[in-house]
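Just one protein chain is left out here, and the rest sit where they should.
Just so it is clear, A and B label the chains in written order, and each chain counts residues from 1 on its own.
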Amino acid sequence: MKNIKKFIILILLCILSLIAAVGIGSVSIAPQDTLKVIVGQLFHIKFQAPVEDTIISILLKTRIPRALLAFVSGGGLAVSGVMMQSVLQNPLASSFTLGVSSGAALGASFVIVLNLSFLGFLTLPVFGLTAGIITVFLSLAVAVKVDRGLHNNSIILTGMAFSMFANAMITILMSVSQENMQRLVFWQMGSFSMRTPRDFWMILPFVLTGTLIAMNCSRQMDIMTLGDEQAQTSGVDVQKMKWLLLSLGAILTGAIVSVAGVIGFVDLFTPHVARRIFGASHKYVIPASALLGGLFMVTCDLLARTVVAPLEIPVGAITSAVGAPFFIYLFLNKRERKVK
Amino acid sequence: MKNKFRKYLLVFLSSVMVLTTSACAGNEAASRSNRSSSTSQTSQSASTAKEEKTIKDREGNDFVLPEHSDKIISMAPAITQTIVDLGLADKLVAVDKYSLPIDGVDQSLPAYDIMAPDVESISSLKPDIIFTTGMSKSGGEDPFKPITDLGLLMTSIPSASSLDDIKKDILFIGQVTKTEKSAKKLVADMESKINDLQNKVDKDAPAKTVYFEIGESPNLVSIGNGTYLNEIIEMLGAKNIFSDQDGWVSVSEESVLDKNPDIIFTNIDYMDDPVSDIFNRNGWDAINAVKNKQVFLIDPNASSQPNAHVVTAIEQMAKVLYPDSFK
């Protein structure tokens, strides 16, 4: 099956998932009501038997913003994951490897503990994003000091070190400020609950720009998977690419983590699925991962909201619970193919 | 002559050794059976001049009341408040961090961390009784075990899940601190105030639906069946929209929207204006409570600490539900 056909199917699945995410939730709403509300909103039609205000609120103000946010978050995390894996030449790398999520969580922790709000609703995301980016830059800066060639092992090591340091700081903050501990812990688990359309519009430019820039560098990323030496002698400016793509990944992940908290696994796992289905060429893998990431995240969020309704499970728990077995299955499958 | 003396010396020394070891063993046995180290030295039966009374503690275990309760440590603000109410504030030798702000508590008292109490420091204070909530045990390991191992007297009062529990907690504290009379009076006051408030309930009015929010970030948290807040709501003739759930529950925004409560209470204290936060929530303007501006802040301490002051919370809630009865 050609890739174009596969893309069409993928896009259809994404649309389906979004429809499901709007139509299904912890409160059951009749499909005809859902349809009425959406059509009415789009075309400004008023129906004879109008739907209750609260139902309209649920659909338009709770579910739609939430589904859209989940989709772009999943897409952004997936694209970030692709970049990390290719640049670091490591199929197990993720945007969290460099410490961006620990950094962002630390930034957010400061805001929560010190009860900062001088930027209004932007305080938490801005602090989180800035802290995340600073952490990655520190990792890269120290790595380049230690290893002028900025080899991948050095980057991963310094990233891990800063990540662990940030985590330690968060633990200290939690123990010193126990009344906020619950909020900090929950924030680290990631959730799309109580998010507004504003959050979606804030993240969207990051994800779109990030994906476009990544796609523009898809050829270089392909070549970088052969390793620094081969990439360099093929004409790729490896150092420049590493700084660009790793920073881009950090910004992308940092932005998403600042709004939705830490949601793991999507960025590790969706690039692999994308490569399986579409081949390894980044020209396809990047957009495919974005779509798959969105699809996966929306589905997980749907499960998070409905599995034990009206209770909600943090979405990060679902992504790992669903993703991990699937990942193992992929791995085993691959092994068998190789042996044959 | 020398040999005989040596024999007598040996016998004398060994009998001294035997006596001292049995005394020590007696002491250990005494501490293991939860006696304060400052009291009895032998494991003799109860037919001595000192009377020891055994009651059930708030976890349902046998508990031997201490001789004295002149040095009290409280590791929970709800309990500290009760101790202050019973007029025993001057008997406190240490509290937990969150108890310091309570009116009547000496600000110079050492204040410890509930989850990681400083064992050395606590034992050096030689308290007669330590009150905890048992919440610290929730991690699996009991951080207070080293303290009880040292022979100090400790009792856990689990978080009250009903008004009756609150009353029993107060009476228990009264018994332990030998202020039964004050405790009974405190409970009687509570009961009479609650009765008064119950009389304000308009039995003919249709039950209003209530959503009580105790947490909002990142997920909404409310209370269900088996909490005293739920009991209060029902007692006041209203209906808790989550009474079909148990305990503390993390609920979805949708479910609150769907149940469309008439009244919303919040007792969140980490925000400047939780009521405005609720009014500004995306899509919540469709809820009756928001439409009719029926969103209220209930005193956080009164509603989240299980002691006699819960009456303040009940009063606030009653005033909202039946404003006419208070004119």
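Quick note on the criterion: a contact is a pair of C-beta atoms (placed from the backbone, for glycine too) under 8 Å apart; a residue touches a chain by one contact, two chains touch by 3 or more.
Keep this in mind: contacts and distances are computed from a predicted model.
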Per UniProt record, name of the chain withheld from view ["ABC transporter ATP-binding protein", "FecR domain-containing protein", "EF-P lysine aminoacylase EpmA" or "OmpA family protein"]: "ABC transporter ATP-binding protein"
Interface partners of the hidden chain - shown chains only, full complex considered: A
Option from A:28, A:115, A:209 or A:230 whose C-beta touches the chain left out: A:230
Residue in contact with the excluded chain [from A:139, A:191 or A:218]: A:218
Touching residues on subunit A - with respect to the absent chain: 86, 89-91, 148-149, 215-216, 218-220, 222-223, 225-230, 232-237, 275-276, 279-281, 283, 337-338
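Here, only the chains that are shown with their structure count from here on.
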Distance from the mean Cα position of subunit B to that of subunit A, given in whole angstrom: 42
Residue ranges of subunit B touching subunit A (in the complex, touch as defined): 97-98, 113-116, 215-220, 242, 245, 249-255, 257-258, 260, 270, 281-287
Subunit B partner contacts - residues on subunit A that touch it in the complex: 25-27, 52-58, 60-63, 65, 115, 175, 178-180, 182-183, 186-187, 189, 191, 193-194, 196-197, 261, 305, 309-312, 314
